[in-house]
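I'd like to ask you about the structure that follows.
Removed from the display is one protein chain of the complex; every other protein chain stays in position.
Take a look at subunit A:
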Amino acid sequence: MNRTKGDEEEYWNSSKFKAFTFDDEDDELSQLKESKRAVNSLRDFVDDDDDDDDLERVSWSGERVGSISWSIKETASNSGSNHEREQLKNRNSFSSYAQLPKPASTYSLSSFFRGRTRPGSFQSLSDALSDTPAKSYAPELGRPKGEYRDYSNDWSPSDTVRRLRKGKVCSLERFRSLQDKLQLLEEAVSMHDGNVITAVLIFLKRTLSKEILFRELEVRQVALRHLIHFLKEIGDQKLLLDLFRFLDRTEELALTHYREHLNIQDPEKRKEFLKTCIGLPFSAEDSAHIQDHYTLLERQIIIEANDRHLESAGQTEIFRKHPRKASILNMPLVTTLFYSCFYHYTEAEGTFSSPVNLKKTFKIPEKQYVLTALAARAKLRAWHDVDALFTTKNWLGYTKKRAPIGFHRVVEILHKNSAPVQILQEYVNLVEDVDTKLNLATKFKCHDVVIDTCRDLKDRQQLLVYRSKVDKGSAEEEKIDAILNSSQIRWKN
């Protein structure tokens, strides 16, 4: 930074300033080349191993020199009319001339260094470029390779914010009073640039007490949102929760706290953490869900420990035949139920791992329960269990098969688990809707069902069609023939 001052002093003290003239000097093109060369050599002025990053060069229009838009504008201004060019030249010259004494503005400074070797003939650049032949080509994005240093003067809040937006490092320490800081924040917010707002917020977070910060942000919605986002990004959970508590945003507070559980790997610790979540101000149903989550994990830990023990002991048949592929921890409820129906189906209600116990504790609806149990038992090919699921005794003592889910689903699941045809047939028969029944029967080759259904529908054509599909000489073919020849049936077609 000291060196900067030195250089600047040197620069300022030598008079390189050329008075404004209307003459066009030299040949414009060579001017341009010269200025570029000159600017390249300016690199020596600047020392590189500084904390400052690449400083932005800014043109009249406030855009970064070398940015696409800047160079387009430059090119574009060339293709303008003569009259416009003159105007442009004059306007630029005057404005920059006027701006010169004010070091605060970044615009004028850069213009010096884009000129000739003798900085000061700032109008020459616009001269130089304005007469370049007007062509529409892909714009030349020549970035002057020079860099310049600027002052570390007192920038006003709006200037500071503008500098921040351009990515220049800017010390915010000079804003000491609360008033100043708030003004800085206002400026940043009006700029809509997330980066700048975040930078200012980091500064405020560091220099303001929590209470004041929260109080001020409560009335500034945009900044508040940015702070929340920022805290989430860097993972400052504690401050975030404090903030929510202050704002009385109870649900978000609860959810943010809850979200943390995903970061805890150890099941015991996670369980403990979930316990702390239970009392939080969730909405009514969510509270129930959180409670369930805790209970489930608690159960899973118990089941897991128990089953691992059983498995390693090697005595239990089911674990021998179907070794477990994964731990049950952190699995969803339905998966846990499936596991329980698979490995612990016959257990009484008292144990933690019995399906009935799970059903009761978590109030699993009948539909879901039946589906899951069916899937598990079908996978094990335990057809009797499957039957038992659907068989109910009515008050007369007769058994009847009923299902809360529609037998077509049952059939699908059975088929997926390669159930034998007889079992399939039995259930296909139970499908209520005739069309579905016929479809499924045909799909799964339950010949008897098809034949019987066609007969019931009195649909001869379909039966004939189906006859061609069955194997020649099979029992089904004979059956079909028998039915077709039967004189008792009054066919529809």
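In this section, contacts are C-beta pairs under 8 Å (C-beta built on N, C-alpha and C of every residue); 3 or more make two chains touch, one makes a residue touch a chain; residues count from 1.
FYI, contacts and distances are computed from a predicted model.
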{"item": "Chain left out of the displayed complex - its UniProt protein name, from \"Regulator of G protein signaling 11\", \"V-type proton ATPase 16 kDa proteolipid subunit c\", \"Vacuolar protein sorting-associated protein 33A isoform X5\" or \"DNA-directed RNA polymerase III subunit RPC3\"", "value": "\"Vacuolar protein sorting-associated protein 33A isoform X5\""}
{"item": "Among A:Leu213, A:Val356, A:Leu371 or A:Val386, residue touching the chain not depicted", "value": "A:Leu371"}
{"item": "Touch criterion as defined above, residue of A:Leu182, A:Leu255, A:Ala382 or A:Val421 at the omitted chain", "value": "A:Leu255"}
{"item": "Selected residue (touches chain absent from view) among A:Val161, A:Leu204 or A:Leu296", "value": "A:Leu296"}
{"item": "Contact partner of the left-out chain, one of A:Asp159, A:Asp180, A:Asp236 or A:Asp286", "value": "A:Asp286"}
{"item": "Residues of subunit A (touch criterion as defined above) contacting the omitted chain", "value": "48-49, 51, 53-54, 59-63, 66-69, 72-73, 76-77, 79-81, 84, 88, 91-92, 95, 136, 138-141, 143, 145, 164, 167, 192-195, 198-199, 202, 221-222, 225-226, 228-230, 232-234, 249, 251, 255, 258-259, 261-262, 283, 285-286, 289-290, 292-293, 296, 330-334, 362, 364, 367-368, 371, 409"}
